[in-house]
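Step one of this worksheet: look at the structure below.
All protein chains of the complex are present and in place, except for one that has been dropped.
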Amino acid sequence: MMDTDLFVAWFEESSRLIRRERDRLTRLDAAIGDADHGTNLDRGFSEVCKALADDPPGSASEVLTTAGTILIRRVGGAAGPLYGSLFRQMGRALRESPVTLAGFAAAFEDGVVAIERLGKATPGDKTMVDALTPASRALALAVRDGVGVHEALVKAADAALEGAKATIPMQAKKGRASYLGQRSIGHEDPGAASAALLLEALASVAG
Amino acid sequence: MMDTDLFVAWFEESSRLIRRERDRLTRLDAAIGDADHGTNLDRGFSEVCKALADDPPGSASEVLTTAGTILIRRVGGAAGPLYGSLFRQMGRALRESPVTLAGFAAAFEDGVVAIERLGKATPGDKTMVDALTPASRALALAVRDGVGVHEALVKAADAALEGAKATIPMQAKKGRASYLGQRSIGHEDPGAASAALLLEALASVAG
Amino acid sequence: MKKLINTADSVVEDALNGMAAAHPSLRVRDNVVYRAAGPRPGKVGLVSGGGSGHEPLHAGFVGYGMLDAACCGEIFTSPVPDPIIEATTSVDGGAGVLHIVKNYTGDVLNFEMAAELVEGVEVASVLVDDDVAVQDSLYTAGRRGTGATLFVEKIAGAAAEEGRPLEDVAAVAADVNRRSRSFGIALTSCTPPSAGKPIFDLPENQVELGIGIHGEPGRTRVPIAPARELAGVAMDAIHGDMPLRGDLLVMVNGMGGTPLSELYVVFGEVAAYVKGRGARVARSLVGNYVTSLDMQGFSVTVCPLDDELTRLWDAPVETPGLRWGR
Partner (left out) sequence: MKKLINTADSVVEDALNGMAAAHPSLRVRDNVVYRAAGPRPGKVGLVSGGGSGHEPLHAGFVGYGMLDAACCGEIFTSPVPDPIIEATTSVDGGAGVLHIVKNYTGDVLNFEMAAELVEGVEVASVLVDDDVAVQDSLYTAGRRGTGATLFVEKIAGAAAEEGRPLEDVAAVAADVNRRSRSFGIALTSCTPPSAGKPIFDLPENQVELGIGIHGEPGRTRVPIAPARELAGVAMDAIHGDMPLRGDLLVMVNGMGGTPLSELYVVFGEVAAYVKGRGARVARSLVGNYVTSLDMQGFSVTVCPLDDELTRLWDAPVETPGLRWGR
């Protein structure tokens, strides 16, 4: 089972990892974008942690809704609304608390679909979607195979990381990187890289 | 005796030396000024040579007056009017043709005084005057000692070169370099350097 | 990195405070720049915005005859929905509000969210996508909004001052965007304060063709060439996409770090190119208007004019960045 504290811990760990990896994310964005992805997420996730500390939410759903709302309010750019919608949609989908792995997997899938709908991106477009969809698939399989929460989240994190690395040879079809045409090939997508960090964070706090 | 052709040759050789030393003069001006001295003189002296070729003057006085007028018309900046006045004043002073060394020395002194009057600079201010006055003095001594034209002009060239080098430790009190205050110390004055080139040119064509 | 800033985090706020201090005709609240006079009843409100770093765009175009409000995001980061909602509500004079949005994923998403969430205000939007360096296809996010944003804000602003209804103003704005084409060339990259170093490195002898206004690298890199050739490259790209004819509004825009004298050199070549194609420069603008921080380079934007658009372009405007007629 995944309780409210776990979700709070998820965002604290995400914020820590993003702060640690901020310059790498910004460098990735500099190569095929505008060099602000790390700064933007760092700003947004630390605001999320402040908000969660200021008034501790009573349920997983509340944690996710608060986080999503703050990301939309504070991050800006493309990633703000996209990540914001991911978490808000998950918050909407998760009615139970504590949360079962199955419930989480379903909510996560809903969130990824929300991103795809908002950004009109599909796998292969070299976006965060390329890290998020493999993670979602890994969660679904884990539920089917009945593996434990931690193992499932580790599988999801691995899948996300793999998905992020897999964006390197892709030519971007969405976002700023698409302006580069062929020149976007050979660089990891910053949003995919940050998505992989979020799942790494979840796996480690569930450990 | 110094005939009209010698004066024409003087400006041709000056133009050649200035073209050759243009970048050095500009570098000197970059250090304590605005990096245009070489370009300005190069432009002006090649115009002088064109004019002298287009309609060959009949006397030394004409050569100098034409040269001075063209320098005023084409160079601009501080050096244009200053060098222009030097040669125009010499042209005014030189009535004889061919010219005796005594006549030349007197006319040159008049020219230097004209520069001092126009620019209100005195020796030690770190300007072209610091190369021109030693040259004028050397000419006067040569006349007194009755040495030959070539030897006199070589002495003048040496004195001018020494005078130019002597500007290195000086703090500028006139021109752009004076804005630098103490920081003008340690650099050769570009105008003094170009003045030395003019006298070197004269010595070599009189050889 | 060497910049005239206090801290990388405070640069947007500090610059806006300076703007407010310099221009009594403006008010700044929560990184939104407003006309001090407030909304005019019955006039359509114009709200634009986007990431900062493009000054004078957008904040410098707030005032009579142009924008009512500009929402300023962090450097190169589109603003979040809240200030856009706040601005939209504040400038509504009862006739509705037009959002002028440059076509970037972030700008589009945040303005869309704001438009959905705002209450009690009729909102229309126009997307600016004039940059011919990008193909508008399934393989891209579509053309970027660059120089034409200024044309749209000026001409739609003039239409709004005339008291025209929202759908008219929106239609004029869309028409200007549809007619406009831009192409940009960079001599250097730019340095966002938070990044601390140039977004890309350009060798001393190379220029970047087809750049946007966020320091993104362009489509290709070629050796530096005389202004005449570089102007030709930009104009060929525009002419190839939309053959030049008739009366044109032409802007030669500096990317922020290029001195005015060089922009005039480029404009001379652009004007000659236009003449050579049998078209005519009817109106022009030369200067740093839609910039990319300290980037050196230029962009050309062309918009064919008719009498009505010419009249609206000539109409009085009084903003920090663009002013004539009053």
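To keep things simple, chains are lettered A, B and C as they appear, and every chain counts its residues starting from 1.
Everything that follows uses one rule, which is that a residue touches a chain if its C-beta (ideal position, glycine included) is under 8 Å from a C-beta of that chain, and two chains touch if they have at least 3 such contacts.
Being a predicted model, the structure only gives us computed values, none of them experimental.
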| item | value |
| --- | --- |
| Touched by the hidden chain, restricted to displayed chains | B, C |
| Touch with the omitted chain, as defined above, among C:Met66, C:Val207, C:Ala279 or C:Cys303 | C:Val207 |
| Missing-partner contacts on subunit B, residue numbers | 26, 30-36, 39-40, 43, 72-82, 118-119, 171, 173-176, 178-181, 183 |
| For subunit C, residues in touch with the removed chain | 2-7, 11-12, 14-19, 21-22, 52-53, 55-56, 60, 187-188, 204-205, 207, 224, 226-228, 230, 256-269, 271-272, 281, 284, 286, 288, 291, 293-294, 296-298, 318, 323-326 |
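FYI, only the chains that are shown with their structure count from here on.
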| item | value |
| --- | --- |
| Rounded Å distance, subunit B centre to subunit C centre (Cα mean) | 55 |
| Separation of mean Cα positions, subunit C and subunit A [Å, integer] | 32 |
| Intercentroid distance (Cα basis), subunit B paired with subunit A, Å | 75 |
| Per-residue overlap in subunit B, given as positions that touch at least 2 other chains | none |
| For subunit C, residues that touch 2 or more chains besides their own | none |
